[in-house]
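I have a structure here, written as structure tokens, and I will follow up with some questions on it.
With one protein chain withheld, the remaining protein chains of the complex are depicted in position.
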Amino acid sequence: MEHPLIDLVNISKTFDNTMVLDDLCLSVKENTFVTLLGPSGCGKTTPLRIIGGFEKPDTGKVIFDGQDITNLPPNKRQLNTVFQKYALFTHMTIAENIAFGLKIKNKPKAYIDDKIKYALKLVNLDGFENRSVASLSGGQQQRIAIARAIVNEPRVLLLDEPLGALDLKLRQDMQYELIRLKNELGITFIYVTHDQEEALTMSDTIVVMNQGYIQQMGSPEQIYNEPENAFVADFIGESNIVPGTMIRDELVEIFGARFACVDKGFGVNRPVDVVIRPEDIDLVEPEKGTLTGVCTHLIFKGVHYEMEVTTPDGFEWLVHSTDMCPVGKQVGIHVDPFDIQIMNKPESEDEEAVGVNE
Amino acid sequence: MNDSKLKRFFQDFYLVFVLIFLYAPILTMMVLSFNSSKSRTDWGGFTLDWYRQMFQSSSIMDALYNTLLIAFISALAATILGTVAAIGINQMKRLPRSIAMGVNNIPMLNSEIVTGISLMLAFLAFGISLGFKTILLSHITFCVPYVILSVMPKLKQTSRYTYEAAMDLGAGPVEAFFKVVLPDIMPGVLSGFLLAFTMSLDDFIITHFTRGAGINTLSTLIYSEVRRGIKPSMYALSTIIFLTVLALLLITNFSPEKSPASGEKEKAGRSRRETARRILLVAASFCVIAAVSFTTYSHYAAARSNELYVYNWGEYIDETVIEDFEKETGIHVIYDLFETNEEMYPVIEAGGVAYDAVCPSDYMIQKMIENDLLAEINFDNIPNISQIDPEYMERSRSFDPENRYSVPYTWGTVGILYNDKLVEKLGAEPPDSWMDLWDEKFSGEILMQDSVRDAFMCALKGLGYSLNSTDPDELNQAKDLLIRQKPLIQAYVIDQVRDKMLGGEAAVGVIYSGEMLYLQELAEGKDFNLEYVIPKEGTNLWIDSWVIPKNAKNKENAEKWIDFLCRPDIAKRNFEYITYATPNRGAFEMLDEELQQNKAVFPDWDSLTNAEVYRYLGDEADSIYNELWKEVKSN
Partner (left out) sequence: MNKNASRFLAGPYIIWMIGFTVIPLIMIILYCLTDGDGAFTLANVAAIATPEHRKALFLSLGLSLVSTLICLVMAYPLALILRKRNVGQGSFIVFIFILPMWMNFLLRTMAWQTLLEKNGVINGILSALHLPNLAIINTPWAIILGMVYNFLPFMVLPIYNVLIKIDDDVINAAQDLGASTAQTITKILIPLSLPGIISGINMVFVPALTTFVISNLLGGSKILLIGNVIEQEFTKGSNWHLGSGLSLVLMFFILVSMALMAKYDKEGEGTAF
């Protein structure tokens, strides 16, 4: 078993009587791209700030490469942060910004100059040495913030919603840049975002968080295809979450119709939640469908059509398909067994939020 | 963990230290406002008397009224002018904008003394007589920059699109401004108003230069009291003002419950707090306006046509005497104070205010006569002149040769006051010569008079010269002597000698004989005695007399006033209050025998053989004295 680089052990943190993290445990392996994903206010930034050393946990430990660094101040940690609003030093030139960490460590001037050149090249901003911070666009400032962090050769780069302030096109470009950087540098990235698409695009591992708990942790595919609870299913992409009953292994009943599935071990006649992605629903002739309904809504989305099919019980199914179905038409709903994801029904609000282990 | 706790402890400690530093004087004042002893240095027990006296004192209430009225009007005017100007300046092109902002910054960055002086010069040059309106104009001038500074940032934050959106939705430009732009910049406007109000309230220096006669703000009233010793009722007033403001602040800041971190609630809390603050501000302004209109009403309810402008030394009259005079004659008295003759003279000379009755000292009266500033008094209107002991009329001839311009009010000598215990402790003999003020044993224990003539008098007399010397050689010797004395001196003071000697701060002090009665009374029960001695080389015999300036507008009222003060019963009451010897024979005869025998107050004439009265020495000699005095002071 590979030794984890960072281990958060039973971390709890309270701000102004509000529990932000409750007994959180998280391991990050060396040289991976880990994303903490969740809606705003879910407590996803706090672990990052605790790793960075800007917050101290109320209880629990931070282990870095086998060492307890919980009480180590940020300036003594072998990791660097890229901040949400870049946090560049406006009274310094670009070169001075990048050189800051190296000068603090008293590196020789030649070394620093080399590093500045190298870092600027790496972020595609050669020749920007003497520019002022104010003369840079948001995307450029972002790259400088990254350059400033990586010249220190950290073992881990922490990124706190670094693309949040950029527009869509720039964001996408920067996503590719980050992937490239990670591959070139070969270091660990811990990335915080609320943008699920960003998380899915870049990460090796995604940690979905809500209300201070880890909801699910896994590869992007696992998170998308096999959400472990309704929150994850709902937060990652669009989905139909319907109540159902597990008749027996590999057979689930939804609104009185029985669907074959691949899940086992939920018991017999147990109420469950069923997740079906809109693009996994096939619209067929009414008689061929497991359920039938009427198409009540249709929008052209470019790549596909978005439709709503209302079944007699009143549920509106969200369907994505490249085939169009006109409004008012009777259709049948068909889902392949492996596209059906079964989840336990939460017994209480609390349980809904409790972390599910790997 | 420990480390950060220690850090936090140091931070708390430092915060507390600074707070103590900032609030210790304020606390001191609050404590003094409950001190039944009039002296700053003694605790005489708890009392609320000063609060009662404060409400009864018309000079304090008038000053308060003026202060609030000026602060309110100037803050309001500055807020309107400044807000409108900020909008305009904000729309200007770069160059004119920076010029406008540069000029705008001048009153704020320029020193107050230069601003005050420049305004005073301009007012006088354009023939605007100094008074309420000049203070108001000056205050508006220095308040506007603060308003602009607080409105400007809010204007920059405000998106111009909100204004355009309002127009788009059908609002006219004016409507759009009031409904959209103004609410947006309101916090800036409000804080600008508050700031302007505070600045105006706290200003002394600019008011000092631009105020006219008969008008005092709290600051100028306090300044005129400073040298004499501030009346504790002033502390009482300040305590009330301070506590009121503190209460307002606490209410606005803490009234709504502290909302938890949740964003929505916080916003609600803040806007509620904002509303509370606005309501309070409106309420406060309403109170001010109500108070102002009430006082204005009561002011004008009294007949305004029959007036008398009096210019007198600080604490040189029993205030009830003024009230009685007003009651008896129906004349409204506008009463104003000066501290020194030198300060009074230019005011009369400039004629910015036409005073009807002034009470200068001997040599200054001579100067005023010689410079044709005084009107002859019609003694037919002053039958009580007969009550004045002819001895004093005779003495007055040294400065008013034909007794045509002045009526003696008080008289006395200048001598050395000493603390017998302290003198003994220092191993010195009780002083009996001016030269004892040069005794090294008294180093740091000497209080010297802070006025040119009195300081030079000590030195000249000590050297055996006349106190009216104009001989450059003698004066230079005196100057050198005074410079030699400087390291020995604790402080140059005027009327504070009294408080400091009572508090045991110094061993010897130069003092006017009129303070003695009061001092001896208060020193009773202390473990030391305060003794008064007229040095053997002789001293200054001074007479303060009432005169009527040439430009007086109410000469007959002034004569009524002087006559009233010469009435024996009034003169006696006055004497008992101010304790400066009265030249009024009728009053003297009414006094207790013990008082009549008090040699410190009423010395024998033969003990004053070497005593001289100050004479006016001419402008040239005056400026020599001033130059030499400046040399002493700057040494």
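Residue numbering begins at 1 within each chain, and the chains themselves are lettered A and B in the order written.
The definition used in the following text is that a contact is a pair of C-beta atoms (placed from the backbone, for glycine too) under 8 Å apart; a residue touches a chain by one contact, two chains touch by 3 or more.
Owing to the predicted nature of the structure, the values given are computational and were not obtained by experimental measurement.
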| item | value |
| --- | --- |
| Omitted-chain contact residue, chosen from B:Gln53, B:Ser129, B:Thr198 or B:Gln520 | B:Thr198 |
| Listed residues B:Thr141, B:Asn216, B:Ser361 or B:Asn598, member touching the removed chain | B:Thr141 |
| Of B:Gly88, B:Pro383, B:Pro401 or B:Pro430, the residue in touch with the unshown chain | B:Gly88 |
| Residues belonging to subunit A that touch the chain removed from view | 52-54, 73-75, 77, 79-81, 83-85, 87-92, 100-101, 104-105, 145, 148-149, 152 |
| Residues belonging to subunit B that touch the chain removed from view | 11, 14-15, 18-19, 21-26, 28-29, 32, 40-41, 81-82, 84-85, 87-89, 91-92, 100-107, 109-115, 117-122, 125, 137-138, 140-141, 144, 146, 149-150, 152, 160, 163, 173, 181, 191, 195, 198-199, 201-202, 204-205, 209, 218-219, 222-223, 226, 230, 234-235, 238, 241-242, 245-246, 249, 253, 266, 340, 342-343, 345-346, 349, 450, 486, 489-493, 500, 503-505, 623, 626, 630-631, 633-635 |
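As a working rule, only the chains that are shown with their structure count from here on.
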| item | value |
| --- | --- |
| Length of the line joining the C-alpha centres of subunit A and subunit B, rounded to whole Å | 71 |
